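To start, I am sharing the structure in question, which I have written as structure tokens.
In this view, the complex is presented without one of its protein chains, the others remaining in place.
By letter and in written order, the chains are A and B; residue numbering begins at 1 in each of them.
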Amino acid sequence: MRYFTRKVGFYVLALWGAVTLNFFLPRFIPGNPVEVLLARMTESGNPPPGEYKVLSSVLGIGGGNLLDQYWHYLRQLSRLNLGVSITEFPTPVTHILAQTLPWTIVLVGTATVIAFLIGTTLGALAGWRRSRFLNNLLPVTTFLTATPYFWLALVFLYIFGVVLHYLPLNGGYDPTLDIGWSSSFIVSALQHSVLPGATIVLAQLGGWMLSMRNMTLTTLSEDYVWAAEAKGIRPRRVLLGYAARNAILPSVTGFAISLGFVVSGSIIMEIVFSYPGIGYTLLQAVQNDDYALMQGIFLVICLVVLGANFLVDMLYGFIDPRTRQAR
Amino acid sequence: MTTTAIAPAAGATEPRPGRGLSARLHGAAGALRRSPRMLVGLIILLFFVLLAVFGPLFIHNPNALGTEVLGRPSAKYWLGTTQEGQNVLYQVIAATGPTLEVGFVAGGISTVLSLLIGVGGAFIGGISDEALNLFTNVILVIPVMPLVIVISAYVQAKSLLPTIIIIAFTGWAGTARVLRALALSMRSRDYILAARVSGERPWRIVVVELLPNMTAFIVSGFIFTVIFAILTQAGLAFLGLGNTNLLSWGNMLYWAQADQALTSGAWWWFAPPGLCIALLGTGLSLVNFGLDEVLNPRLRSVRPVGGRTKARRQAAGSP
Partner (left out) sequence: MRVQPAAQTGAEGRNDAVLRASHISVEYGGTVPTRAVRDVSIELHRGEMLGIAGESGCGKSTLAYALTRLLRPPAVMTEGQVLFCGRDGAAPIDIMQLEPEALRRFRWTVVSMVFQSAMNSLNPVISLRRQFSDIFEAHVPEMDREARDRRSRELLEMVGIDPSRLGGFPHELSGGMRQRVGIAMALALQPEIVIMDEPTTALDVVVQREILLEIARLRRELGFSVIFITHDLPMLVDLSDRLAVMYAGEIVERAPAEWVGGRPAHPYTLGLQAACPDLLGERRALQGIPGSPPDLRQRLRGCAFAPRCQYVFGPCADIHPVLSPLAPPAAAVIESVLDRDGGKTSKLNDWAVACHLHDRTANPAGPPDELAGDPLGTGGLVPPAVGAGLGVDPTGRPARGQDQL
């Protein structure tokens, strides 16, 4: 139980850290961003009443001393009021986030799980049998891991979209279709997600594979694996229940760090595919100096990554009985 | 104990204190021999360093506009030309230096930060170590890229320096955690304890006893951050954050994307810069794998006595 409370405590703290960091970020903006924003808003129409106050609270630069500003900022956050966006004036930022976040979560989440499963399996096999083929694959996967996601995306797009015309060039779905649970829409969404998904999978496959291979090699010389062999336990069971079962633990721990990388890579990659996710929206926000939207996106990405890491840590508590014991 | 308890130190890879420089060089040569990966990695790295240093001597202005627009690779333009008729090869070569600069400077600053926070914390111990460790872990779970993007968007950098600083201050956490764990384990080793008991000054212990024995891990962390920095800078440049007129591989990709290189089929424009990034990253990763193999003999192709060494079993005995 102690493990769980400790983890909950840590993530609450990390969340507070992210929120506070978010509070301080706009101080890097030269000039008064609120006025810049309002001026831009008036160009596109009338900003909603009270928007000046909301914006300055959300950006944490309203009146009063630092503590007051911080307090107002937190109050706006707790009401889920993140201001309105300039990019899609006058849509509230939360609304945009709610629209774009699912695309990213589904795409990046699914691709990451697939990459983890495939990479870990291949890595375990590479370590277990020291297969020449799989080990020769390692330099290739290393190369893929060192490749920027967005460039891999460009190459895929070029080969499959421009040259071969196999798959759609950009977007997350066929814009002539209505968004909904209709089969044609789902098929279209799946088609559009093949290339972005493949990019994420390929780019992180190598990392999972390599760490699993190395850990399997290390675990194989543990006494309990050797003892399992002495016990005449079937090789399959030795691999799954003894070697891989232990080797996977560091991969799960390392998930936190990798997830940061995956998210970083994916949001830039979305831009290449004009994928209607949070990364593409972030670029638009950056190009339009849409500070409120940027802040909102940063916050929500933090929230999702922290949430995912929390889930993984909980999972770890279940797969490693040693963590459950009070230290 | 009696002499019967002397175990042959099979497969001992513990860092040993007080090795001379020649011994270290000898060790490095041995490591290279044992790990062909590291050798390949170093060759790739050397290639790019040479390209960055001497490449500019052989090329003309990489930004000079030409008449041949979007030209395929030819005898005159080995890697073709851009939308503005610029020589892609010249651009790739000219961009090598700035890219390496970002990588190594940001990696260097970042490594110093991880040393200060990780090793410093571990050596001071107590509540400040706990606090620093917590801080490190929090930074570690906060996604870096969106943070860097937002800051870069705010700062609107004109040179590479702000980018370097932003990357350095966001990329230290992983290495700091590794180094802290290592320093904690080494702090209780006999020779460190002995130095403490004999009243050596703490900074001296860190500099003379601790750091030299952590070299491989520090180098490994440094390389890791260099890769991180190069990839991050490429991403930022590709987004058009920072000065888009500076030459870097990322900026080349930005212009290629902006000028529709993809739809006009100009693969020679966007392929080379990305390949260079990936190749450099691969080289750096290979060096790191080599270090891994040296640090963890079990990863080598010929395994030593499969874990049946006395020392290990006794060390891992019941608490």
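Here is the rule we use: a residue touches a chain if its C-beta (ideal position, glycine included) is under 8 Å from a C-beta of that chain, and two chains touch if they have at least 3 such contacts.
This is a predicted model, so every value here is computed, not measured.
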item: Residue among A:Asn246, A:Ser264 or A:Asn309 that touches the chain left out of view; value: A:Asn246
item: Positions on chain A contacted by the hidden chain, ascending; value: 221-224, 226-235, 237, 241-242, 245-246, 249, 319-322, 325
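Everything that follows uses one rule, which is that only the chains that are shown with their structure count from here on.
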item: Chain A-chain B separation of Cα centroids, rounded to whole Å; value: 23
item: For the chain B and chain A complex, residues of the former touching the latter; value: 134, 137-147, 149-151, 153-156, 174, 227, 231-232, 234-235, 238-241, 253, 256-257, 262-263, 265, 267, 270-271, 273-274, 277-282, 284-286, 289, 292, 296, 298-299, 301, 303, 306-307, 313
item: Touch list for chain A against partner chain B, complex; value: 10-11, 13-14, 17-18, 21, 25-26, 28-30, 130, 139, 142-148, 150-152, 154-155, 157-158, 162-163, 169, 210, 214, 217-218, 220-223, 226, 256-257, 259-260, 263-265, 267-268, 271-272, 282-283, 285-287, 289, 291, 294-295, 297-298, 301-302, 305-306, 309
